[in-house]
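Here you go, one structure.
For this view, one protein chain was removed and the others were kept in their places.
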Amino acid sequence: MRLLNLKPDRTWSIALAALPFAALLAAYMMGSAMRLAENPNDKLLPSLTAMGEAVKHYALEPDPRSGLYLMWNDTLSSMSLLLTALAISTFIALVFGILIGLLPIMGATFGPVVGVASMVPPLALLPILFIIMGLGDAAKIALIVIGTALKLIRDVALRVEDLPREQLIKAQTLGASTWQIGLRVVLPQMLPRLIDSVRLELGPAWLFLIAAEAIASDSGLGYRIFLVRRYLAMDVIIPYVIWITLLAFLMDLALRLLQRKAFPWFAGARAA
Amino acid sequence: MRLLNLKPDRTWSIALAALPFAALLAAYMMGSAMRLAENPNDKLLPSLTAMGEAVKHYALEPDPRSGLYLMWNDTLSSMSLLLTALAISTFIALVFGILIGLLPIMGATFGPVVGVASMVPPLALLPILFIIMGLGDAAKIALIVIGTALKLIRDVALRVEDLPREQLIKAQTLGASTWQIGLRVVLPQMLPRLIDSVRLELGPAWLFLIAAEAIASDSGLGYRIFLVRRYLAMDVIIPYVIWITLLAFLMDLALRLLQRKAFPWFAGARAA
Amino acid sequence: MTAIVFDNVWKEYGDHVVLERIDLTIAPRSFVALVGPSGCGKTTFLRMLLGEEKPTRGKILVGGNPLKTEPDADRGVVFQRYSVFPHLTVLANVMIGREFERACLLGKLFGEARRAAEAEARHLLEAVGLKGHEDKYPASLSGGMQQRLALAQAINRKPRILLLDEPFGALDPGIRADIHVLIRRIWNENSLTIVMVTHDLSEAFRLGTRVIAFERPRNRPEELERYGATLGEVSAKAIVAASGASITQDFDVWPRKVAEPLPSADTQLDLKLASANGAKPPG
Amino acid sequence: MTAIVFDNVWKEYGDHVVLERIDLTIAPRSFVALVGPSGCGKTTFLRMLLGEEKPTRGKILVGGNPLKTEPDADRGVVFQRYSVFPHLTVLANVMIGREFERACLLGKLFGEARRAAEAEARHLLEAVGLKGHEDKYPASLSGGMQQRLALAQAINRKPRILLLDEPFGALDPGIRADIHVLIRRIWNENSLTIVMVTHDLSEAFRLGTRVIAFERPRNRPEELERYGATLGEVSAKAIVAASGASITQDFDVWPRKVAEPLPSADTQLDLKLASANGAKPPG
Partner (left out) sequence: PAANAAEKKDFKVAWSIYVGWMPWGYAADTGIVKKWADKYGINIEVKQFNDYVESINQYTAGAFDAVTLTNMDAVSIPAAGGVDTTVVITGSTSEGNDSIILKGKDKLEDIKGQTVNLVEFSVSHYLLARGLESIGLSEKDVKVVNTSDADLASAYKTPDVTAVVTWKPIVSSILENPDAKLVYDTTKIPGEVMDLLVANTEVLKDNPNFGKALVGIWYDTMKVMSDGNAAKEAMAKAAGTDLKGYEEMLATTQLFSDPKAAVAFVTSDGVKTTSEKVSTFLFDKALLGKDAKSPGAIGIEFPDKSVFGEKDNIKFRFDATYMQAAADGKL
């Protein structure tokens, strides 16, 4: 039988999927044990117990200074920034994306500038951003918005242009005005597609959040990683990274679910 | 006439496209003039002349200390890192993406781990990377590779799965082995699609390059930006950012051209 | 009413002449079937009628007035695909025309107005045989049901002209026969002029009161680009009986023999070659 | 040679029975046309023959041996779409079968072997009427030309069984007639058993030596899922003359009346109802 046609069944699939995770864990534990055998104070690859300790310390015990559970506090602070920024980005992308994609005049005017601007490395703009927006959450949100909204606008505009021309004609023959077409034909069809685009931008959004928190902040997941990085406290960094990965994964999952539940028509329409 | 049906002609399109660029330039010049009127030494929004001076200094005059034309030297150094990293990423993505997408066993084994790993914020892995790869170019390349290859693998695997099942069946009825199918049916069809994916990853690749150069380097566009950031030399930073944007734009253009020229069949196949 | 007049209409894309010298008067209430080989410009013709494309030369008049230059509610349309809105339920797809008409701002009706529009839409859906499917999304309908829906949607706005571009091209023959009955009924019951493009000659003759064939007179490939299709025209008055058998016999030499007399005795075909140049004489 | 035997074959997806009690012997060198309403399991039947799907119950024998459980060079196939490789030129599309055969490692031939394969491919392309298009990519061919290419590609590996899934469904009627001649010639000239799925009854009767109709006996929707289609079978020996007119008359009641005697006098139809359960008696 060709390898190509060899399909593992459910049980096998699960076993196979677990394999690389187990291998990674084992490799880490070996590496860690080796380094710790050489130097019991080694910080680079802490033992699982050390990491467990750190997690317990950060997540389960209140910080004596502030009385906060640091890890939850960091998560809350980062997530609220991230979600606010993504909400703003999404809204901007929806409005401008539809305008640019639907109206040839808007497309001609703003299409090129958005295309070029989306190539600007946003991190390089940080100092200017901080001056204009101040150092509070506004600047961090602005960074994430700038870093993701331009791409999203481009994406939405392209997808509006991808709508079958027939639909727009049909709407016109039903007497729809441009505004009505935008509102009732284009907008609702863009929402589920936007979810796909937002999922792609989650990675960059986290990156910008972490970068912004690294510069000026007093809480947040990125802040904590940066703070303890100078001491090479990998026992904190590694659990935080895993936690961020998990959060990113859950957000992705939630968006996929939202797409499936809120837009039941979309799966069928996409397949067609 | 509905706004929707109002299509500007060529001349108007060009004029409209130029508008926002002109507006941005004008806004900058006003802002700069205002700040300079207050403090002639202001560094945040330097005048166009000051930037011209800086470009002349960095691009057209050899550095007295090293005898190098700094801007070209930086560009060369950054581009060689970036291109090497992207080449490695692309190669890895092609091999693993095709394996994961084509072979159900590989898909079951590595699909989930790649999916999860692509959510890890790569910057957080930097310390570990340094230990393994050293501080030289290898670590920088590794960062870009890790940051882009996982996404690319996922992309390629999805696109392999998107290939019409009929093609794989057809190849088998022509007597092809799994290896032959991979080599002659899947691989050549993935190449142009990979170009699309790589274009999407250009932005993140630049980001990682700049981040890596900011950490340990003695040349490169990101290095220079972070170095001169120490004394807020926006007259250098802004031209460098524009230059990076231009490079990114040109790379994007080159990839699009490559796709068109090297895979003449692709445009037709995609439209169908 | 709404006679449509094409007065020496040409359509070119750059150097490529798609249609040339189209002189044509479509009487009100006619059901015109448009046939011709692929790429000869049938869709282009329809798009000009829609107002989506402008003729390069000549003009199109509707009821004596120049055609509006953009699609509007006077002219309904059904395409082969993508005619219905995938994000709306069957019911909403039919209602949306009324909503566009009555709710300028939100494009959505509420309360009493909504109930009225809904009742009307349900009635129409029943008429096209979609009762019971009101709450489904188009993707879960079969191809035939989707086209029924598209028809209901178009009819709901009561257009004076209905344009159909290969509306049944993607359907099974069995389903197609059913929907033929429906479209005839729609045409009978509404005060409509229908222009339909089809690839299927038997369909053209079964449905149309008039069949118009487009063809390109010059067949050498290098000339195809430069000279567009001209118009060959056939009016078939007794339709349903006329098509069927005899047309099937003609199938494999289609489309050049469209202009020949239909062999069946009980049909009264009115044959004319409207194209002045290059079209072959009948037989 | 390669008689194909279906021995009480069932196919189910979970709870959904797609095909049930398929008992069938296909003689070597026959040209079987498979008809039936959309979704009744024709493609599923073909995929089982290909080895892509396994029957849930029963077995399939080819020349007395169990069917190979994956597609191989013994069984060629042409689908409605996606049958040819878009990244290869017309010539390379035909040659690739030979390359798979002779160049295990690289899947590419060089030098003398390549020239031989190329000559053979050119010959075949000429036979299917694609001479002069050797260096084009499939996307720039018309639908009809693409299917010719797919046929040439499949034939080049000299399969003993050729499976066609609505191969001409997307083609214009005129073009379809041309390609019918070609497929008959291919079938005549090669030692082939052909199984073809089609939506077009006239095509089925024009081409097949035997026409098999699939239908679902129980039509209430809630039962459709649970019970699969059973097999109704019609063998048509005098084909070309037999189809055409008479079938067209049956069109709108298709597919149930496929099993009825064909009305034309000069056809000799051998009608049988193979399905034991639920199929209606003729007439």
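For clarity, chains are labelled A, B, C and D in written order, and residue numbers in each chain start from 1.
Just so we're on the same page, a residue touches a chain if its C-beta (ideal position, glycine included) is under 8 Å from a C-beta of that chain, and two chains touch if they have at least 3 such contacts.
Note that the coordinates shown come from a computational prediction; the quantities given were computed from them, not determined experimentally.
> Indicate each shown chain that the hidden chain touches within the full complex.
Counted over the whole complex, the chain not pictured touches A, B.
> Return the single residue from B:L19, B:L191 or B:A216 that touches the missing chain.
Selected residue, touching the omitted chain: B:A216.
> Among the options A:A22, A:L232 or A:A254, which residue touches the chain absent from this view?
Among A:A22, A:L232 or A:A254, only A:L232 touches the chain that is not shown.
> For the full complex, which residue in A:F208, A:Y223 or A:Y240 touches the chain that was left out?
A:Y223
> To test your reading of the contact rule: which positions on chain B touch the chain that is missing from view?
38-44, 53, 57, 126-128, 130-131, 133-136, 214-218, 223, 226-227, 229-232
> Applying the definition given at the start, please give the residues of chain A touching the unseen chain.
Residues 39, 41, 43-44, 63-66, 126-127, 130-131, 134-135, 213-218, 223, 226-233 of chain A touch the chain absent from view.
Keep in mind that, in the parts below, only the chains that are shown with their structure count from here on.
> How many angstrom lie between the CA centroids of chain B and chain C, rounded to a whole number?
49
> When the centre of a chain is set as the mean of its C-alpha atoms, what distance in Å lies between chain A and chain B?
Taking the mean C-alpha position of each chain, the two centres sit 18 Å apart.
> Which chain B residues reach two or more other chains?
2, 172, 177
> Two or more other chains in contact with one residue: find those residues in chain C.
70
> Tell me, which parts of chain B touch chain C in their complex?
1-2, 5
> Enumerate the contact residues on chain D facing chain B in the complex.
On the chain D side, the touching residues are 50, 52, 70-73, 75-77, 79, 81-88, 96-97, 99-101, 104-108, 137-140, 150, 153-154, 157, 159.
> Considering only the defined contacts, which chain C positions touch chain B in the complex?
That would be residues 69-70 of chain C.
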